[in-house]
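With one protein chain withheld, the remaining protein chains of the complex are depicted in position.
To keep things simple, chains are lettered A and B as they appear, and every chain counts its residues starting from 1.
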Amino acid sequence: MSRFQFPESIRSRPIYGTLEPRPGKAHLMIADVEGAEALLDLAALDADLVRRAHIIYIPKGTGETHIETLRALGPAQLHVAPSFEASVQRIRRVLSDAHMGLQIYLAGTEGLMGRSQAEAMQAGIPHSAIQTEHRGSVARRVQCVHCKGITEDVLTDPFVCAHCGLNLFVRDHYSRRLAAFQGVCIDAEDPGNVPEPVELYK
Amino acid sequence: MSAAPQKTKAGAEKIDVTVSAVVPLNELVTRFEFRRTDGRPFPPFSAGAHTVVEMNDDGRTRLNPYSLMSDPADTSTYAISVRRDDQGRGGSLYLHTHVGVGDRLTLSYPVNLFPLDLRGRKHVFLAGGIGITPFMAMIAHLDRMGGAWELHYACRSKALGTYAEDLMQAHPTRAHVYYDDQNQRIALEDLLDGQPLGTHVYVCGPKGMIDWVHTTAAAHGWPDENVHSEEFLAPQPGTPFEVYLSRSDITIQVGESESLLEAIERCGVDAPFLCRGGACGQCETDVVEAEGTFEHRDHWLDDDEHASGKKIMPCVSRFDGKKLVLDR
Partner (left out) sequence: MTIQFNEETFRDDYSFRNSDWAIRRFPFPFHEDSYMYSVNMEQHQGGPEESVYEKRFDVDEHYVAEMQDRALVLAEDPLRCQSLPHMTLAGWDTLELIMVSKSEDSPDLFELHRDGDRWRWINKPMGIDHTFTFLDETTLPCGPLEYITRQAQGDFAVLDQRGDMLYMDAGMVTTQADWSLDFDIGMDFFEWHAPVPLANEMGIFKRALKFLLNVRQGSPARRLNWTMTVNPLLDTSPENYHKWGVQKSSLTPANIGAKQHLRVELQTFYRLPRSNGLLFPIRCYLIAFQDLVTIPKWGRRLHRVVRDLPEELADYKGFIANRPLMLDYLGQYDDGLPTSPGVWPDLETEPPLQT
């Protein structure tokens, strides 16, 4: 599938790359359904590397898509999880058992990559050493700066905070620690004056 | 902006000290300990910091950087360990031959270009020869804070193993010493293997050792951010050359055994500096005009800047050619 080209932005906005094989003692790969295609591309470059990898695959509601294809790559471990939340304890355990030399490959939506990256950083891996490749939806994970609640899969700007109900505009300012963009009240100075939401990147 | 007129206390960044002990450690290395001449405590410092020692060698000012190797928590004393360099330009030789207990010197405030990464879950130190000095302070610091560390220290022989015996005695499970003359080698690949996530490696020693550690760690999948190095560059002697300083409007001669920075200072032109070792970037100087070849030796400028011929780091780099004009 075609890959989305994010417009040029400010310094805090993450930039995603293309997964490439890197030398390492162990390899952890986390992907959602569109991200799985990036893992298949990586396997085409270095099938042996994927055979040594631990893959955590989160196809969400897409059923069996890619599961057999990924299994056919012969990874050392393949874990299929219904959601990131369901897999996070396992991710933490894998990271706590890991040693220096572990390589991390993340592929899929910004929310999935961001949350996985935050876990890896928490475990002591610098973000610059974590590979990412964006695939699929351009939906954003946004934190409301007012109530601190995080709204997943935001597709419009402005949008309504799922927690406190304020109308928020989406900034490109991004926190790796929270794995979220910043949402700020759009009608604070002129309450009630909320523009029509438009689709992101339109 | 200049918001407010300055009331700068001259010399606020320097400390007058008196030599309180001179301890020869072996044939080449001597430890010098200092107290503040005014009797006050020293400022605390962070492990890995260095100080620039200012010596008055018969009218000529020598400025040499040395790692502070005393316990950072001990504000009564600063100590450095100096390896005598008979081929060098004379700073270490001057300390070894002219400086005794009771003598007065001037130290700069500590500057740290080789700090511990305080996020580290574990710290692995790799030392070559006199490169042991910053690790002495780091070990004292981590022992106080309860940090995890191990040391792998390569030195030429037992006789030249500065602090090797002391370290092994004090830390029998953490300090490992390797003697070249007994064909002992640091098993780098083994020790990089199996370190917990969040481990940081630090290397201080000769250039070859530093390159070896960076290359090997990268090949084992270690992030660059987790590998730290410090190579103290001493300015190398070279062919004398002439420089015109355009802002000061004077022509100066750089002698065989002095650096360009030292020659600039000798001629009374103020130039900023911190490390005098090609690492901090403070003395970066614009080249106005040049006909000849630069001998760039610093770690600060990137390859493009070196190739451009537009900038020079006068603390370690030299020039060979017909004409050099600097914006200083």
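The definition used in the following text is that contacts are C-beta pairs under 8 Å (C-beta built on N, C-alpha and C of every residue); 3 or more make two chains touch, one makes a residue touch a chain.
Note that the coordinates shown come from a computational prediction; the quantities given were computed from them, not determined experimentally.
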Chains in view that the hidden chain touches are A, B
Sole touch to the unshown chain from A:Ile56, A:Leu70 or A:Leu166: residue A:Leu166
Quick one: which of B:Gly88, B:Pro115, B:Pro237 or B:Gly309 touches the chain that's been left out? B:Pro115
To test your reading of the contact rule: which positions on chain B touch the chain that is missing from view? 1-9, 12-13, 43-46, 48-49, 72, 109-112, 115, 117-119, 145, 225, 228, 274, 280-282
Name, in rising order, the residues on chain A that touch the hidden chain in the full complex. 10-13, 143, 145-146, 148, 166, 171-173, 175-178, 182, 184-185, 188-191
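Just so we're on the same page, only the chains that are shown with their structure count from here on.
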Note: chain B sits from chain A at a C-alpha centroid distance in Å of 43
Any idea which chain A residues touch chain B in the complex? 22-25, 95, 98-103, 123-126, 128-129
Over in the complex, which chain B residues touch chain A? Could you list them? 119, 121, 192-199, 218-226
